[in-house]
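Only a single protein chain was left out; the remaining protein chains are all shown in position.
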Amino acid sequence: MKKIGIVNGGGDTQAMNAVIASIVRTGVNRDYKFLGFIKGWEGLLDNEYIPLEVKDVRGISHIGGTILQTTNKGRFAAKEGDGQTRKIPQDLINLAKKNAAMLGVEAFIVIGGDGTLSGAQQLVDQGIKLIGVPKTIDNDLSIVDKTFGFSTAVDIVVEALDRIHTTALSHNRVFFVETMGRYAGWIALHAGLAGAANAILIPELQFDYKNLVNFLSWRKRIGKNYSIVVVAEGSRAVNEDFVTNPEFTAAENRLGGISYEIMKRIERMSPGEFEMRNVILGHTQRGGTPNAEDRILAKVYGTSAIDALDAERFGHMVALVDGEMRTVPITDVVSSLKLVTDEDLSLQTARKLGIYFGEEFNS
Amino acid sequence: MKKIGIVNGGGDTQAMNAVIASIVRTGVNRDYKFLGFIKGWEGLLDNEYIPLEVKDVRGISHIGGTILQTTNKGRFAAKEGDGQTRKIPQDLINLAKKNAAMLGVEAFIVIGGDGTLSGAQQLVDQGIKLIGVPKTIDNDLSIVDKTFGFSTAVDIVVEALDRIHTTALSHNRVFFVETMGRYAGWIALHAGLAGAANAILIPELQFDYKNLVNFLSWRKRIGKNYSIVVVAEGSRAVNEDFVTNPEFTAAENRLGGISYEIMKRIERMSPGEFEMRNVILGHTQRGGTPNAEDRILAKVYGTSAIDALDAERFGHMVALVDGEMRTVPITDVVSSLKLVTDEDLSLQTARKLGIYFGEEFNS
Amino acid sequence: MKKIGIVNGGGDTQAMNAVIASIVRTGVNRDYKFLGFIKGWEGLLDNEYIPLEVKDVRGISHIGGTILQTTNKGRFAAKEGDGQTRKIPQDLINLAKKNAAMLGVEAFIVIGGDGTLSGAQQLVDQGIKLIGVPKTIDNDLSIVDKTFGFSTAVDIVVEALDRIHTTALSHNRVFFVETMGRYAGWIALHAGLAGAANAILIPELQFDYKNLVNFLSWRKRIGKNYSIVVVAEGSRAVNEDFVTNPEFTAAENRLGGISYEIMKRIERMSPGEFEMRNVILGHTQRGGTPNAEDRILAKVYGTSAIDALDAERFGHMVALVDGEMRTVPITDVVSSLKLVTDEDLSLQTARKLGIYFGEEFNS
Partner (left out) sequence: MKKIGIVNGGGDTQAMNAVIASIVRTGVNRDYKFLGFIKGWEGLLDNEYIPLEVKDVRGISHIGGTILQTTNKGRFAAKEGDGQTRKIPQDLINLAKKNAAMLGVEAFIVIGGDGTLSGAQQLVDQGIKLIGVPKTIDNDLSIVDKTFGFSTAVDIVVEALDRIHTTALSHNRVFFVETMGRYAGWIALHAGLAGAANAILIPELQFDYKNLVNFLSWRKRIGKNYSIVVVAEGSRAVNEDFVTNPEFTAAENRLGGISYEIMKRIERMSPGEFEMRNVILGHTQRGGTPNAEDRILAKVYGTSAIDALDAERFGHMVALVDGEMRTVPITDVVSSLKLVTDEDLSLQTARKLGIYFGEEFNS
């Protein structure tokens, strides 16, 4: 009977518990034993963990969050805020190895995104046996078709857009609905397409304030009495940075979100022309009950991680690629992010339907 | 056969269509005919209206918004932003009477809140026959037990709080969830109570930043790894106004919400102590499908308006008072708002459960 | 410090955990200690219980079911299936007293409906100190305005009706949606009103098959291409009993529901005239997340139970009566059920809107 450590890292998403539960349920049938480390690798470094048997994972698959807690500031986080990779200190790696040996943990299943998996790769390089499970609400891991949590996040944004639509119809307003998506605009794009936004701003397609104002003015001019703009949090205008308040420190200024920034800029460019409101969904996009698709995806990933363990595919990640479960080297996955490109079917569909993406607009 | 004008005013709420539909369905059986005026009294002044038969209101009761559109800036709006009453110009009232006479409209059913009904009262004083139907998402009309839309708004905030709870558990964060409620804190109070907030800030109970920071620090100190604060948009700190950005105009500064203001203040008072995030639900609280209770309430109000019409209770409003439908003079309703007081059962319940309301806190 | 036993009985409803949590949270602040008995009084008789501290009730208020489990077949259940009261054997009462004494439990809070509270009254008569908390998904307890769980159950049925409406529009069909409600039709009435049913059948208003068929035929004749009928499970036709299958035993025959019975009868009376389908929501109406209103109600009841304990109102039940929390003798509550009557505002509203209730119909 092999003892396996379960480690999750980074921000939580809706179906992490479903992954953990399916790992344990499947693994126990194949004679594995599990320890769950609290707050990811932190739990290994600090010797905080719980044994995980089937009774411990009963009835958790439809509950958001993670019973193991998580952190995106752990000592093994290997990506800085600017996306640069950071080397994990050797003494910490040694400590991890020592603790694992003392606990009799022979291998790990690591559930995480770009940052967590980059760190995991450094452990692999040092001889630690582990299997990766991809996790990102932003769906921006390269190679992987789809990650759990993303579909639920899109559902949540679309529900908000549906609500905004009925109320917007009555008033002459411009609504900005700010979504997650620091580097990749998948949530904004899918939600805006499903929820019938008039414009979608994403990090991959920088916008120009002048064009945006032209677009909004044009809609007013042709008699549309409202506009709904979905904005990914990482969206940026060409050649422009946030307007900072000199009275505030940098930390204070960072508290403002992109939707406020845009509203303030537009108000400054065309004072009084638009009545604007924003909605910031924030962490509601990460929490709550996962939808059916995300639960299935999580269960497919969790059970496949045990298959990969059986096959001793250490240093690999289980990944749904073109609809099939495979294992791919972790290094291949973390080398670049999956961003929205012009070839994407959902972007193309949105464009055919006339959704505006911040491009040149004169009319 | 009497011809009746239907007029709605102010912001929309989720079950306005259900009211309109039940007025028409019930009224047609009693030999009334209906005209629906577009954007409230504006439609009467501008001769924009649609005839409303049963076929026109089929299948709309579960859809948010209003098929008649609405505005809170109409010429008959009788409350300023500061809550002061404004006199409607006599020539406009004369125009309204003339247009009504030309259309053969003998009486009106007016669906609206404090502002719309204050205006309606001035028309009543000038001999226009009308029945009022109370409408406010904030549930702040005096005398009236409950208005439609409020219950759905609370559901929406609670759903967001549920989502925040699962994700908050994993991180050491303070979440501010900003709700509607300019003068009255009912939505924040009910949602915070149902959704298990740790603190609730409402306009009726001014808070002090120092106490709030003490409370949040105390929670950290006793090992709670997160705090969820529900903030009504009209909440204010004692003796403090918004920090304004001198680079911005007044209009630009107004775009910021109270949750940002609070986060910035706290960051300034205790730099780096709290990792804070906010959620602004904004107009999502007004839109979408009404819940069952709001639909029933709307249907009760709509059918009762026809009873009041039959009884010629002009100048009165239909109102659910202590669980019974009555008619009350509109003047009685608009003289003051219903605010949260210490006697309120939900406030008392929240306090018994240890929810913090911004009061003195030393610990 | 007083030790209090928490006992729940009968079928579960959505906000039972919220009641339990608010009892414990409020009570602990007032120096009470709590034991939760598993499966109600069964747990006391069998010495199965868990201590309940604040940490044990954290994060359960929005989860359906009850952490204490429940049964409607316990030894202290005091109502038979036919509604007749049953005397609890003296030796069992003695055993309960003995066990309570051994555990140092001085008083109980009993959460239950008609059956559980009838049993509780017999214990009160024998000197056991207890406070009642009303619980019935059917909302049929007399005196009490509203019980938790009911509002959520109505929401669930309405959501199903909304779904049926969009699909029904396309087909010429009659849909029967069967709801809970063995003796009282509150769920069917409220859901049918909110969800725009064409007809509602409830136990209080017996229907006649001939009239029902006339009504459905009339709708077809006037060009309505579908009918939606909400049927409470306890609805019965005048002078008619279920058609039984002679091949089956009584137990087997009981497995069929009223909606099947109605469809079969109608098919027999007018072969091929109607294409009929049914939906049976069953126990989905009891489970899942409680809505905001039910959570608030549960928290109001739970905290008030502690107030009643402080005031030593033993033998009484906390009850929301005309919008205020009071205590009423348990005997007053269990003497009769609260049924739908012609005076009910929701029934009157439904009738004004033209909803059919099984009455005489010729057209």
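A, B and C are the chain letters, set down in written order, and residue numbers restart from 1 in every chain.
The rule is short, and it goes like this: a contact is a pair of C-beta atoms (placed from the backbone, for glycine too) under 8 Å apart; a residue touches a chain by one contact, two chains touch by 3 or more.
Computed from a predicted structure; not experimentally measured.
Enquirer: Taking the complete complex into account, which shown chains does the hidden chain touch?
Expert: Every shown chain touched by the left-out chain: A, C.
Enquirer: Determine which one of A:Ser259, A:Thr303 or A:Thr327 touches the chain that has been left out.
Expert: Considering the complete complex, A:Thr303 is the one touching the chain left out.
Enquirer: Which residue among C:Asp162, C:Asp208, C:Asp307 or C:Asp344 touches the omitted chain?
Expert: Residue touching the chain left out of view: C:Asp162.
Enquirer: Extract the touching residues of subunit A with respect to the undisplayed chain.
Expert: So the residues of subunit A touching the missing chain come out as 22, 25-26, 29, 59, 61-62, 145, 151, 154-155, 157-158, 162, 165, 169, 190-191, 193-196, 289, 291-293, 295-296, 299-300, 303-304, 306, 322-325, 345-346, 348-349, 352-354.
Enquirer: Name every residue on subunit C in touch with the hidden partner chain.
Expert: Considering the whole complex, subunit C reaches the absent chain at 11-12, 14, 63-66, 69-72, 156, 159-160, 162-171, 175, 243, 245-249, 251-252, 255-256, 260, 263-264, 267-268, 271-272, 276-288.
Here is the rule we use: only the chains that are shown with their structure count from here on.
Enquirer: Chains as vertices, touching pairs as edges: which of line, ring, star, complete or other describes this one?
Expert: Shape of the chain contacts: a line, open at both ends.
Enquirer: With chain centres defined as C-alpha means, what is the inter-centre distance between subunit B and subunit C in Å?
Expert: A distance of 32 Å separates the two centres.
Enquirer: Could you work out how far the Cα centre of subunit A sits from that of subunit B, in whole Å?
Expert: For subunit A versus subunit B, the centre distance works out to 34 Å.
Enquirer: On a C-alpha centroid basis, what's the spacing between subunit A and subunit C, in Å?
Expert: Roughly 42 Å, centre to centre.
Enquirer: Where in subunit C do residues touch two or more of the other chains?
Expert: Correct list: empty.
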